[in-house]
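Could you have a look at this structure, given as structure tokens, before my questions?
With one protein chain removed, the remaining protein chains of the complex are shown where they sit.
Letters A, B and C name the chains as they come in the text, with residue numbers starting at 1 for each one.
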Amino acid sequence: MNILIAILVLGAISALFGALLGYASIRFHVEGDPIVEQLDALLPQTQCGQCGYPGCKPYAEAVANGEAINKCAPGGEDTIKKIADLLGVDVQPIDENHEQDDSSQSNRPKVAFIIEEDCIGCTKCIQACPVDAILGAAKQMHTILIDECTGCDLCVAPCPVDCIEMRPTAETIQNWQWDLNKIAVKQVD
Amino acid sequence: MESIIERINQGKFWHFHGGIHPPEQKAITSGKPIKHLPLPKQLILPLQQHIGRQGDLLVEVGDKVLKGQALTQSSNPMAVPVHAPTSGTITAIKKSVIAHPSGLSELCLFIDVDGEDTWKKREICQDFSKLSHQDIIKKIADAGIAGMGGAGFPTHIKVNTKPDINFLIINAAECEPYITADDLLIGEQSEAIVDGIKILDQLLNPAFILIGIEGNKPRAIKALQQATQHNDKIKVCVLPTKYPSGGEKQLIKILTGKEVNSGTLPIDLGIVVQNIATCFAISDAVINDIPLIRRVVTLTGRALSKPQNLWVLLGTQVSYLLNQTGFFREVSETKSTPNSPPPNPPVIMGGPLMGFSILNEQVPIVKTSNCILAPSKIEMPSAFDNYSNEVECIRCGQCADVCPSQLLPQELQWSAKAKDHQQLIELNLFDCIDCGACAYVCPSQIPLVQYYRVAKAEIRQQQQLDIKAEKAKARFEARKLRLEQEKTARKEKHDKAAAARKAVMNKKSADGGTASSAVAAALARVKAKKAAKSKNTELPVASGEGQSDNDQTETSPVKAAIARAKAKRLAQEKSAEAPVASNENQKNVVDDTKARIAAAVAKAKAKKAQVNKSSIEQTELSTATKQENMNESVQNTTTEAEEKKARIVLAVAKAKAKAKLKRMDKAQQASTTNNEEST
Amino acid sequence: MAFWIASSPHNHNQAETSALMRLVIYAVIPGICAQWYFFGWGNIIHIFLAITTALFCEFIVLSLRNKKNIRKQLFDGSAILTAILLGICLPAIAPWWISIIGAIFAIVIVKQLYGGLGNNPFNPAMAAYVMLLISFPLQMTSWQPPLALMTIDLDLANTLSVIFTDFTKEGYSVEQLRTSVDGFTMATPLDTLKTDIGLGLTVFESMEKSIFGENFALGWEWVNFAFLIGGVVLIAKKAIAWQTPLSFLLSLFICSFIAYSISPDSSASTMFHWLTGGCMLGAFFILTDPVSGATSTKGRLLVGALAGLLVYLIRTFGGYPDGIAFAVLLCNMAAPLIDQYTRPRTYGHQSKKIQGKAK
Partner (left out) sequence: MTDYALLLIGTVLVNNFVLVQFLGLCPFMGVSSRTETAIGMSFATTFVMTLASLLSYLVTTYILVPLDLEYLTTMSFILVIAVVVQFTEMVVHKTSSSLYRLLGIFLPLITTNCAVLGVALLNLRLQHNFFESIIYGFGAAVGFSLVLIMFSAMREKLANADVPTPFKGAAIAMITAGLMSLAFMGFAGLVKI
């Protein structure tokens, strides 16, 4: 008998609370998931596809659905940290498969450069460029819009004559980073 | 506003937070007159000596130039021209180290001085009150005048402004230690300066003109008071000596009690601030038609045996000035340890607190250089240390007490070390004016300003990257949309063709192969072809869309190349074979000619392609830089409705990027002009 | 010819952190002298022990962490100052290992584990004191009466003997030392007063006892006075900020004044609160520790006021006779939060809105 009462009471309470929650879930229903937009805003938008997705937005969607956060090579540690902050997960070291080779000593951003004598105007790079930063047409020499180039590297591989190189942008007084030590070294030589 | 004037008349001023009182050291040079130097042998003129853009060159190597002749020009309002400081020959136009803390090289004009100092034709204007505003502004712009206090903001932009100006503030505070250039300029040229101020008065018509000058320049104050005694509008305000009262924002606060809102310019408060040396340059330019080709530079410091103020032509190398004033390199004593080279003496352009050390003695004097400071080790030991004495911050808060912007330097350095950009922005890092007061008082000897500069540069770069990312995103989306449309268009075409074929088939089977069916089939074929053709023509050559359709033609250069290679190889083979197989001569000759013909054809083809390419390429390149063209070409491929959509998307993205860029530009402008500091 | 490249500003006022620390150490000397005069050699011995231990620990940690320029960091005065402050706070006849454990805790755990000078969120000396008080309540409350009230002559040799062996040369125990001329076991004036009020005595009746002397608290008042002088010198030399001590003392004054005017029988006078215990030491030498305190002017005022309130609450209602150390630690805890909400208005920023961490 006692057991029965207990079960009844618990059942009643549960039913009551369940009803309350049910009402609340309708009342406080949230549409959509804005997280993808936020993630997308954190990504560097190089559209390089090094993460294995066809662009930054798709990767953002994938991350929102549980993909690893450490696949964005152009963004590097910084981006991973920001994503980790946003999602409240631990920072992971950048995925080895997606790591960029930082063999060059320069940390300046790189852009593509076409060696113009060698270009045969095949337009293969144009098709590869995710941001339409290469200008040219069939049998015409191509050129890079430096301001638009994201340095994603995608045009290098398709070039049949290997006339595209990634070159660091020049250091000017506008983008100088106040690295006084470097000057001092230069001056001792 | 009257109350402000009342207070000023009573000699009462407002205060800004913080400030320091470093040893002034102005007596080293303030007693001696400004000296004129003999002409140097060579001048190096950087094309850009101010904030903004550099102009286009008007001269070439080998040209003879006259004194005062403009060497660059530009239609861009942010560009100011540079002029030949004396007559001579342009010997080179190349990159050379410029007066910038980075020690980077920029494009410079090298002038070999001929020593004759021949002027260009000048038009001296006796009565400037007859000139129209536009004339005066044009004269100022053509004279290449940029703010001579520090930042070098183009003056003609600053004075070309909306009418209701409350205050014109003339900055003669010269609050940095050592520098006496303005002090002596006022003492010797007060009449001309007042003329300059009157010209500004005519242009801006402010309610009041306030000259802010620190109390440690009695002779200059007297000269100014004498020169302005008949003019009630001009008030000479003698300020208590405190660094950095010559900072634009600080001076405004002291004189008017108002604060310039963060991210805005003084003009928003109806205030225009001009440096006193700029006023002199204006009067020179408007009245005597002398462009900005010289300025007063204080050569000072205990490492000079003859420190003095000098009239220096722009472009004069620092080495020449140091030789003229008796610079002696201090012999480093026992200090040189084996692993560190003997410390080079520092030479500072600007004052000890905001100046920067220059890389070598080739650096030329530019429009904003007001001082060359060569300190001895005794007077400025910290400038000689080739290692940092930095220890951990103990949060003593002395930096916060002296910060004229009322920031929290200790928190800023904490966040700067951690590269916490978000926090730095929240702590208003960009309101820092780089005055160096915090680092001056820091007992832990932390180079605070250096930390802030690095952080600022990093944040600016990050913002640029963000803008770029936004742009890239828009372009990526636009491209995706385009590809999508192309795909659907192609599919449609295929479907149509398939439907047509099907219809034909149906007909055929029904009619049993009559003549009409053949006609219909032909018609359908023609139609399909036409559709394909129109599709092709629709595709512009500009950017690489529709390459797949063009594949056939595209590969021709490659083909040519392959053909050429083949021909070559054949020829080679041939020549190798020739001496051995003589009996096959006949056949070989035939082969030879064949190969030769093939090669020739290929060459011709290639050449044709080349010509074609280059001609189109030229038209291409001219348009290449314009993004709009790019977009147009993108839009061309789309049908009417879709075109509209894409255009809207693009326009929105563009506008967004532009707005952000503009905002940044504005902020940057504001901050840089605010940094302008008269000293 | 190339020149030396350095970052502006090129000039410096040549102030140094170590000089600042030295100044504070000099300023604390009058207080130590007064302590020596009234309570004997005990504290000086503890200070000496603590300094040795502190320097040793600091050296070990810095070496383990492969820090450069160890010598400079070791003698920047911060470890010595911490040790001195700890030594001053300890009961004069506490056993030797008290100051050693305290110094180790202060330097290794509270200071160096956080990264050393400038990084520690808590005041090392006070954290060590609190740790000792909680872990070794008996030793940490064995206060001796002022020398004038002692039956046994406590000279240098005797003090040493007590500290290292728990007994004087003559064989008197610590308990016996603590018994005063009138036969009571002595505690600090604050402790005595608290016990008496708990027993139902009025403040006046309690103040009759010899330990309170003629004014407020025999010996203690002069020690506090000496610290006050040192503190005023520091403020005059701008080595410490004036806001914290001022608001602390004012807050303590106001709290005790209110209580005193409501019920004079059960509340000690305002001056008593100012001149007993570690009040002045705390006000001028501990709360003003810039590393663990608040940095803005408003923040300092707030921290001082909070400390005053807490000290009063703990002294009057709490379980411990003096609350300086606890109040300091609690204020250290609150300081970062207070700092976040008391940032001064930057030039050109109109609204005084709280610049919290809003994104």
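The working rule: a residue touches a chain if its C-beta (ideal position, glycine included) is under 8 Å from a C-beta of that chain, and two chains touch if they have at least 3 such contacts.
What you see is a predicted model, and the numbers here were worked out from it, not measured in a lab.
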| item | value |
| --- | --- |
| Visible chains in contact with the missing one | A, B, C |
| Full-complex contact with the absent chain, from A:S14, A:N65 or A:T172 | A:S14 |
| Of B:A418, B:L483 or B:A499, the one touching the omitted chain in the full complex | B:A418 |
| In chain B, positions touching the absent partner | 392, 414-415, 417-418, 420 |
| Touch residues of chain C, complete complex, unshown partner | 65, 109-110, 112-116, 119, 121-122, 127, 130-131, 134, 310, 313-314, 317-320, 323, 325-327, 329-330, 332-334, 336-337, 339-340, 356-359 |
| Residue numbers in chain A that touch the chain omitted from display | 2, 5-6, 9-10, 13-14, 17, 20-21, 24-25, 28-30, 34-35, 86-89 |
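Just so it is clear, only the chains that are shown with their structure count from here on.
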| item | value |
| --- | --- |
| Chain contact topology (line, ring, star, complete or other) | complete |
| Farthest chain relative to chain B (centres taken as mean CA coordinates) | C |
| Pair sharing more residue contacts (C-beta pairs) when A-C is set against A-B | A-B |
| Length of the line joining the C-alpha centres of chain B and chain C, rounded to whole Å | 56 |
| Interchain centroid distance [CA atoms averaged], chain A/chain C, Å | 53 |
| Rounded Å distance between chain A and chain B, as computed from the means of their C-alpha atoms | 30 |
| Contacts with two or more other chains, residues of chain A listed in rising order | 178, 180, 183, 187-188 |
| Residue list for chain C, restricted to those that touch at least two other chains | 2-7 |
| Complex contacts: residues of chain A adjacent to chain C | 178, 180, 183-184, 187-188 |
| Interfacial residue positions of chain B with respect to chain C in the complex | 16-17, 20, 22, 101, 103, 177, 249, 253, 259-264, 319, 329, 343-348, 350, 352-361, 373, 375, 380-386, 391-398, 400, 404-408, 410-411, 422, 426-428, 431, 434, 436-437, 439-445, 447, 449-450, 453 |
| Chain C to chain B touching residues, read off their complex | 1-17, 19-20, 72-73, 76, 78, 115-119, 241, 290-291, 293, 295-296, 339, 343-350, 355, 357, 359 |
